[in-house]
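Below: the structure, in structure tokens.
A single protein chain has been omitted; all remaining protein chains appear in their positions.
Then we have chain A:
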Amino acid sequence: MSETERLVFIVDDDQDIRTSLTRALRQRGFAVEAFESARAFLAAFDGSRAACLVLDYGMPEVNGLELQEELNRLQWPLAVVFITGHGGVRESVQAMRGGAIDFLEKPFRQSELVERIESALDIARERHAAQASRQAFRTRFSRLTERETEIVEQVLANPAEASSKEIGLALGISPRTVDHHRARILEKLNVRSLVELVRLATTVGGEGQPE
């Protein structure tokens, strides 16, 4: 289902904008949900699905930039397309720096918007998938014993000195014991080698480190 769903959220304080956009996007086969404020959106969505967010820049109370910062903090799989009536250079730079896909000045052509939404959805889906695999890795990682975790940390800290002998020397245990643990680790983390483990951990990023 997640492969086919084209979910678009609209957050704009202007009723006419919400109505016209909702109508246009649904016509083109998007699943559209519109909200009149950032609060309403945060209350309704939990970030569990990949989606495109069409976000008005200038709103009372929480404005578009602030909502963007909040979403970045939450790590939701959303890609943001800003729409604005201001169109200042400074604002657009800020928005792009915050990770927005694009910054459309009102009024804009529908084709342009749809194009941006499509690319935004692609990015959102990628983010969603990466998050899912990262989550799976984390789940597997949490099954390691204390000693196994210690060994993984040692390997990640010093990928160049990952032989059983070197690890045993660093942790004060015999290479044989290390070998034993290593087999268990590869099995539990569902990787074929320590090299793959290191690559996986690097892909997942800093967040891959056990807490």
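By definition in this document, contacts are C-beta pairs under 8 Å (C-beta built on N, C-alpha and C of every residue); 3 or more make two chains touch, one makes a residue touch a chain; residues count from 1.
Note that contacts and distances are computed from a predicted model.
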{"item": "Protein that the absent chain corresponds to, by UniProt name, given \"ABC transporter permease\", \"histidine kinase\", \"ATPase AAA\" or \"Formate hydrogenlyase\"", "value": "\"histidine kinase\""}
{"item": "Touch criterion as defined above, residue of A:Ile17, A:Val81 or A:Ala162 at the omitted chain", "value": "A:Ile17"}
{"item": "Touch with the omitted chain, as defined above, among A:Arg6, A:Arg28 or A:Arg140", "value": "A:Arg28"}
{"item": "Where the unshown chain meets chain A, residue by residue", "value": "14, 16-17, 19-21, 23-24, 27-28, 58, 83, 85-88, 105-111"}
